[in-house]
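Before I ask anything, here is the structure I am working with.
A single protein chain has been omitted; all remaining protein chains appear in their positions.
First chain written, first letter: the chains are A and B, and each begins at residue 1.
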Amino acid sequence: MSAWTRRHLLGLEELSADEIRHVLDTAASFKEVSTRSIKKVPALRGKVVVNMFVEPSTRTKMSFTLAATRLSADVVDFSPSMSSLSKGETLVDTAKNIEAMGIDFIVIRHPASGAAHLLSKVLKASVINAGDGAHEHPTQGLLDIFTMREVKGRIEGLKVAIVGDLSYSRVARSNIHGLVKLGAEVIVCGPSTLVPGPIKELGVRVSYHIDEIIGEVDVINLLRIQTERQKANLFPSIREYARLFQINEERLKRAKPDVMIMHPGPMNRGVEISPEVADGEKSVILKQVENGLAVRMAVLYLCSGSHEESHADVPHQGR
Amino acid sequence: MSAWTRRHLLGLEELSADEIRHVLDTAASFKEVSTRSIKKVPALRGKVVVNMFVEPSTRTKMSFTLAATRLSADVVDFSPSMSSLSKGETLVDTAKNIEAMGIDFIVIRHPASGAAHLLSKVLKASVINAGDGAHEHPTQGLLDIFTMREVKGRIEGLKVAIVGDLSYSRVARSNIHGLVKLGAEVIVCGPSTLVPGPIKELGVRVSYHIDEIIGEVDVINLLRIQTERQKANLFPSIREYARLFQINEERLKRAKPDVMIMHPGPMNRGVEISPEVADGEKSVILKQVENGLAVRMAVLYLCSGSHEESHADVPHQGR
Partner (left out) sequence: MSAWTRRHLLGLEELSADEIRHVLDTAASFKEVSTRSIKKVPALRGKVVVNMFVEPSTRTKMSFTLAATRLSADVVDFSPSMSSLSKGETLVDTAKNIEAMGIDFIVIRHPASGAAHLLSKVLKASVINAGDGAHEHPTQGLLDIFTMREVKGRIEGLKVAIVGDLSYSRVARSNIHGLVKLGAEVIVCGPSTLVPGPIKELGVRVSYHIDEIIGEVDVINLLRIQTERQKANLFPSIREYARLFQINEERLKRAKPDVMIMHPGPMNRGVEISPEVADGEKSVILKQVENGLAVRMAVLYLCSGSHEESHADVPHQGR
């Protein structure tokens, strides 16, 4: 009996705790595939995944490409600067045209919140949200939670700090939705100008001083500081931000000895994180990247409906 | 006995009616492949298709990529901005270099009329014209004709209007050559500034008023209005163009009840076509995109010569 019946992955807000756990369990199965000498399974052979990245991205796009490739799908890149988007066609027309070519998935990153939802309403293809504006980045949320569960053995009862610029962070929002559903306690922390008041409604505690909470948390998930936002006077200076919020060895002395340090990348070394901590033993940053692949394989696999049709391609049928 | 012996597809002008019909029939066979659960045939396994798009394009490039992928070919993209074209190398040197890497097809889109012909004279690889300047866009012509034949059951005797900016339209030219050869009657229609006099020599009727001909045609194939051409004073204004030529529900009341509305995309909704008509039941615009894939599979397959060597890969041998 399948715990997953969705065709799209739009956000963690609409998933149940059971659905999230089902993705995590499936990802754990797929992680094993990456250890094989031939790192491929035929699960999505003949299926076509279109990467539609209207905003630039290195790692998310590449991670989806490699995840699809390991499932034996074909991946086609849609690069919007070279496209008819610049000719003024609407996003929906573009997506419908792509769909008419018989493709199976659109992985979309778009600067507008709600872009993935919009496409999911008009397409028969699966829509996977790879980040929509300030709204959600569900596969990042899932891979962060997967990594916490892998290292800590559980999510329930875990105390997780999300630190940085909370006001426009889709990474934070997806983390919060997932963690709260699975029973973690989430504390968001940043300068008051970067923590929007309504964020409390998502069920989180708010702190404006990292030193106030660092001793009690199991996980610190750092957000990238967008240095271009300094111009908007939202925080005094990079140096000042680093002084007050940077996770460095000095500050870590007051943390739990087994605290996990996470970062979705790309890092600003010397701003939100010191190089020593980034490369240190508490950092799970590269493990996050590695797990991203397994999580995206799971998402593509589940949304394809392949697990409903047959079980021949499931890596571990015992689950 | 094969009706196709060409290695290149450069334009519809040089094809016979029999050759065009042979492509359409082969495309009909391949259309079936797209309905399978695994949408691939091994016909071109080990062959390499290079997409050489010197002009930007979304759907044509993607359509060729997917067509080649369904035939199990490998596709490599040549993006000219990143290339030695910018270092002043000639097109022929670039193409010969690409060919020396053992590739099998060059699919070329180029702003210069005749670019595909030029390459076909110096290369042993197959050259497929994906649009050369104002000259031809043969796979668009073929997919338009394929779609008309599929919906109307025939081309001979069909009355087809091609409406818009005729003066620089390679889509129009390829449609005209193919339709006239197969016995359709073609009427070109647009503001007098956008209809070049010599176009009559291609065997078409000319009209400057859509309302004059709308009642008699079976198919209306709309061309995209290049709004940037307004600056050149070739038509009074977008609003004026829309008033005189836009296909909208009001205007369609005077058309045949079973008229087909076509558009090669990308559409300017509200200019040459109203949103209601674009999404309405007379529109076959997404069907055109779908058929483009089958037509391009047929073209790649036929030009590879695979149908001469063996018949094992032909999807329907009964044809």
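Convention: a residue touches a chain if its C-beta (ideal position, glycine included) is under 8 Å from a C-beta of that chain, and two chains touch if they have at least 3 such contacts.
Please read these numbers as outputs of a predicted model, since none were measured by experiment.
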Residue touching the undisplayed chain, where the options are A:K39, A:R154 or A:R239: A:K39
Touch with the omitted chain, as defined above, among B:M62, B:I98, B:L118 or B:V186: B:I98
Residue numbers in chain A that touch the chain omitted from display: 34, 36-40, 53, 56-59, 62-63, 65-66, 69, 79, 227, 265-269, 286-287, 289-290, 292-293
Sites on chain B contacted by the missing partner chain, in the whole complex: 45-46, 48, 50, 74, 76, 78, 82-90, 93-94, 96-98, 100-103
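The definition used in the following text is that only the chains that are shown with their structure count from here on.
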Rotation, 0 to 180 degrees and nearest 5, that superposes chain A on copy chain B via CA atoms: 120
Mean-CA-position distance for chain B and chain A (Å): 40
